[in-house]
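With one protein chain removed, the remaining protein chains of the complex are shown where they sit.
Note that the chains take the letters A, B and C in the order they are written out, and that residue 1 is the start of every chain.
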Amino acid sequence: MTHKIAILGASGYTGAELIRLIATHPNMDIIALGANSKAGQSMAQVFPHLRHLDLPDLVKIEDIDFTKVDLCFCALPHKTSQEVISALPHDLRIVDLSADFRLRDPEAYETWYGNPHSAVEMQGEAVYGLTEFYREAIAKARLVAGTGCNAATGQYVLRPLIADGVIDLDDIILDLKCGVSGAGRSLKENLLHAELSEGYHAYALGGTHRHLGEFDQEFSAIAGREVKIQFTPHLIPANRGILATGYVKGDPDAVYASLQNAYADEPFIEVLPMGEAPSTRHIRGSNFCHIGVSRDRIEGRAIVVAALDNLTKGSSGQALQNANLMLGEDETVGLMLAPVFP
Amino acid sequence: MTHKIAILGASGYTGAELIRLIATHPNMDIIALGANSKAGQSMAQVFPHLRHLDLPDLVKIEDIDFTKVDLCFCALPHKTSQEVISALPHDLRIVDLSADFRLRDPEAYETWYGNPHSAVEMQGEAVYGLTEFYREAIAKARLVAGTGCNAATGQYVLRPLIADGVIDLDDIILDLKCGVSGAGRSLKENLLHAELSEGYHAYALGGTHRHLGEFDQEFSAIAGREVKIQFTPHLIPANRGILATGYVKGDPDAVYASLQNAYADEPFIEVLPMGEAPSTRHIRGSNFCHIGVSRDRIEGRAIVVAALDNLTKGSSGQALQNANLMLGEDETVGLMLAPVFP
Amino acid sequence: MTHKIAILGASGYTGAELIRLIATHPNMDIIALGANSKAGQSMAQVFPHLRHLDLPDLVKIEDIDFTKVDLCFCALPHKTSQEVISALPHDLRIVDLSADFRLRDPEAYETWYGNPHSAVEMQGEAVYGLTEFYREAIAKARLVAGTGCNAATGQYVLRPLIADGVIDLDDIILDLKCGVSGAGRSLKENLLHAELSEGYHAYALGGTHRHLGEFDQEFSAIAGREVKIQFTPHLIPANRGILATGYVKGDPDAVYASLQNAYADEPFIEVLPMGEAPSTRHIRGSNFCHIGVSRDRIEGRAIVVAALDNLTKGSSGQALQNANLMLGEDETVGLMLAPVFP
Partner (left out) sequence: MTHKIAILGASGYTGAELIRLIATHPNMDIIALGANSKAGQSMAQVFPHLRHLDLPDLVKIEDIDFTKVDLCFCALPHKTSQEVISALPHDLRIVDLSADFRLRDPEAYETWYGNPHSAVEMQGEAVYGLTEFYREAIAKARLVAGTGCNAATGQYVLRPLIADGVIDLDDIILDLKCGVSGAGRSLKENLLHAELSEGYHAYALGGTHRHLGEFDQEFSAIAGREVKIQFTPHLIPANRGILATGYVKGDPDAVYASLQNAYADEPFIEVLPMGEAPSTRHIRGSNFCHIGVSRDRIEGRAIVVAALDNLTKGSSGQALQNANLMLGEDETVGLMLAPVFP
């Protein structure tokens, strides 16, 4: 059976990545592509790398007939997303890639995003989209909220360790390095090649990055107490990839066992042999996440490093994985593409 | 029916690219991976990006049982290839990715490669692997010689124009820009990141690049007279991609019509609308080739630009396309992956 | 004696490059920095890499007291430049880095830039700023028009050959590769890192690039007849650097002799030994231009390749070299910085 798919926000990078992945999916058919600012254009104009595909032209969202759609991916900007989604049919299955439904608490949302949520009732309905940890709820969900790409990486590092109680909850540091596509296709000076190439730097220092809202929500829920981590993202001169280096206090062997146990049956999470470190070059363009654990020379401390592709496992790949679950497909369909290296 | 595949030279970039592509092929099963220098290692050690695949460990070539192999890809270095291939069973289907069987004339081979050919009889047997132009012969061939990656790109630009007689044969210039993976995984100073990043330059100037042997052989055969083009490759700070800019004398409309006609039914060759120019970013990681034609302000001159991925359409993708033909598969199987952008 | 310097358009890349160079100039003192959109900011805010310098804050151009200025660099956008310059004191020495005064013929200006020139009388007054060929006129000039960065590179390749009559004037091709900083700090989608990294492409194909106006003007003047070349620029994933590959018909030895002779006494133009090719990595951040000549395998054809840094020799370095001449300084003062490699 072929599922009829709509993608809103098809002219951004996560929209394009969705189409790239769905192109090899045997049971999905894209029947509508919404992108208000570029409505009327063909995908070959907006994304020439997709010109070989037989795709519908971009249209305004209000011109899409959603009664024919089995599942809708929403890759719109934050805040726009909640407005659009609340106006869509309330029985339409939706995977949202924006930040709008990640935080369950309206107050937390307002704190991190600076504006009151305009669809509070849906906030409660939405299931958090970190597949490996919300699989069953996602399968039954109508609305799934894709996680932040940094938030996903950090959670792959830390969730099992918090759940298994093998690390000190008051001393967790996550130093993260991300490529530039995570910032999207927006026209900002700091995203220019001339600014970024050969340049790297920290940003959102001191606990101000919005993905901390997700960390706080999830880690505190797992631990059953408030957990606040330190988190510093860095922008790296590369297009794709997130590398998260976690510094934790706990027995390195217990840390390793916890991760190995948590991900033993996961199709996309690979725990490397003890002491090995992952590289973004080995997951680029794929839905895989590599995790490595190292023992520090100081007793009782471990370093956990995870690498994934922000556009795939961190965003559109995750979205497709969730959509598969929602539609009764095997969750790996269309996602077993090997990484592109070099 | 599943075809049993061996890959020799599996520890190089073209070997890895073959495995990446075959990983999504429904009817191919890799049963042997040969790599003498790294025999005994697992692919996860040699290429961690392939660690999720269930692959045999690397072995010495002499330890492979070729009686069980339906088709063998040979991704060995030039010169080694002819020695190894002449020692393989003579009824084994082989796609060679080296330069060893591209030139039909032993003398031309010696001129361009500096040593006499050690398997002259096979030189005659081999079919030149430019799929779009040798499709029928490839389907029946036992030994197919993969083309040079630059040679493929240049021929996509020029073959139809020469065949259709729409350009001046004595005034053809091909200015080519290629990424660094075309040089392979060899340890050379000029391939270091510190040397190449932010640096670009011409090399093999004045008609000394070996791929000219292929141009001379093929263009002269099409034209029925000697055709010698000018060809300058440039090394670009990027990993993948070839962009070939052809300067030809002829009516731009006739040039465009010739290319459009030649490639109208080709699954992987996309001729862009008149006046548009291709970019390597739009074919990266895929088997597609984009071609654009522009009219020069000087009457009777056209610029034809082609872009492809040297590791895919220029090498391993082409090899798989040919293998599909040799094995009776549809030639596009395993090759419809969309380009990875950004 | 210290010359008092003003820079208009100090918040762009060429403005920053001027300041970087002047910082080591013993006889220049920057007394005013104009940048209307960022007036009121300090240079440490606009360009943190210059924060160690003791520089005036940015001000509106109308707030600068030009009576105290010995020489004014104008690094404003095209069209703005002519408006601003015509309103400045008419005895003020000016080096303009925009395109506004490069073309002497108002009609040619309108053809290439699409609008009538608003300061036609100054167009006649301006001296074309290609130092090596207009040295004496520049020394006496009040208004010098900096050349296009591509235009400079191409002229270094071709001017001596045309002047010496050693090449066919009807068959000149210039295939040029440039880094992204030449496009300035403007917010355009194709200048984003995510679009450009790992991507390269031709643009302004077929003779539509505005720098052709300069080639036409200069080459025709040298030859005493109309000379039209073919010119294709390509955007390369690098920040700095122009590499121009010229295809000419003529005796390679005569070509080499012509260039060697022309540049024998030039402090910044280095003609490499016959057969060697320059690389942008070897001139980055410097005012040097490297030129190499190769003999093609086809008799009577040569390839000439030149490399320079678009922001230095192609723009701000040239501007400072000209300013030195106008102020009676040795033209190399402040410009002998060695290239930055790697």
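Definition applied: a residue touches a chain if its C-beta (ideal position, glycine included) is under 8 Å from a C-beta of that chain, and two chains touch if they have at least 3 such contacts.
These figures come from a predicted structure and were not determined experimentally.
Visitor: Check the whole complex and report which displayed chains the hidden chain contacts.
Guide: Displayed chains contacted by the hidden chain, ordered by label: A, B, C.
Visitor: Write down which of A:56, A:237 or A:267 is the residue touching the left-out chain.
Guide: Only one of A:56, A:237 or A:267 touches the chain omitted from view, namely A:237.
Visitor: Tell me which of C:56, C:77, C:106 or C:339 is the one touching the absent chain.
Guide: Spelled out, the listed residue whose C-beta touches the missing chain is C:339.
Visitor: Write down which of C:70, C:198 or C:214 is the residue touching the left-out chain.
Guide: Checking each option in C:70, C:198 or C:214, the one touching the absent chain turns out to be C:198.
Visitor: Which one, C:11, C:82, C:279 or C:294, makes contact with the chain that was left out?
Guide: With C:11, C:82, C:279 or C:294 as choices, the missing chain is touched by C:279.
Visitor: So which bits of subunit A touch the chain we can't see?
Guide: Interface residues of subunit A facing the absent chain: 171, 173, 175, 177, 179, 194-203, 205-208, 212, 228, 230, 232, 234, 236-241, 243, 245, 247, 275, 277-282, 284, 292, 294-298, 301, 303, 305, 307, 341-342.
Visitor: Please identify, in ascending order, the residues of subunit C that touch the omitted chain?
Guide: 13, 16, 19-20, 23-24, 47-53, 181, 197-198, 239-240, 270, 272, 278-279, 281-286, 288, 290, 311, 336-342
Visitor: Which subunit B residues touch the hidden chain?
Guide: Here the touching residues of subunit B are 13, 180-181, 185, 187-189, 191-198, 237-239.
As a convention for this text, only the chains that are shown with their structure count from here on.
Visitor: Thinking of each chain as a vertex joined to the chains it touches, would you call that graph a line, ring, star, complete, or other?
Guide: Topology of touching chains reads as complete, every chain touching all others.
Visitor: Which chain, with its centre taken as the mean C-alpha position, is closest to the global C-alpha centre?
Guide: Answer by centroid distance: B.
Visitor: Can you check how far apart subunit A and subunit C are, centre to centre, with Cα atoms defining each centre and the answer in Å?
Guide: So the centre of subunit A lies 45 Å away from the centre of subunit C.
Visitor: If I count partner chains per residue in subunit C, which residues reach a count of at least 2?
Guide: Residues 194-198, 237-239 of subunit C each touch two or more of the other chains.
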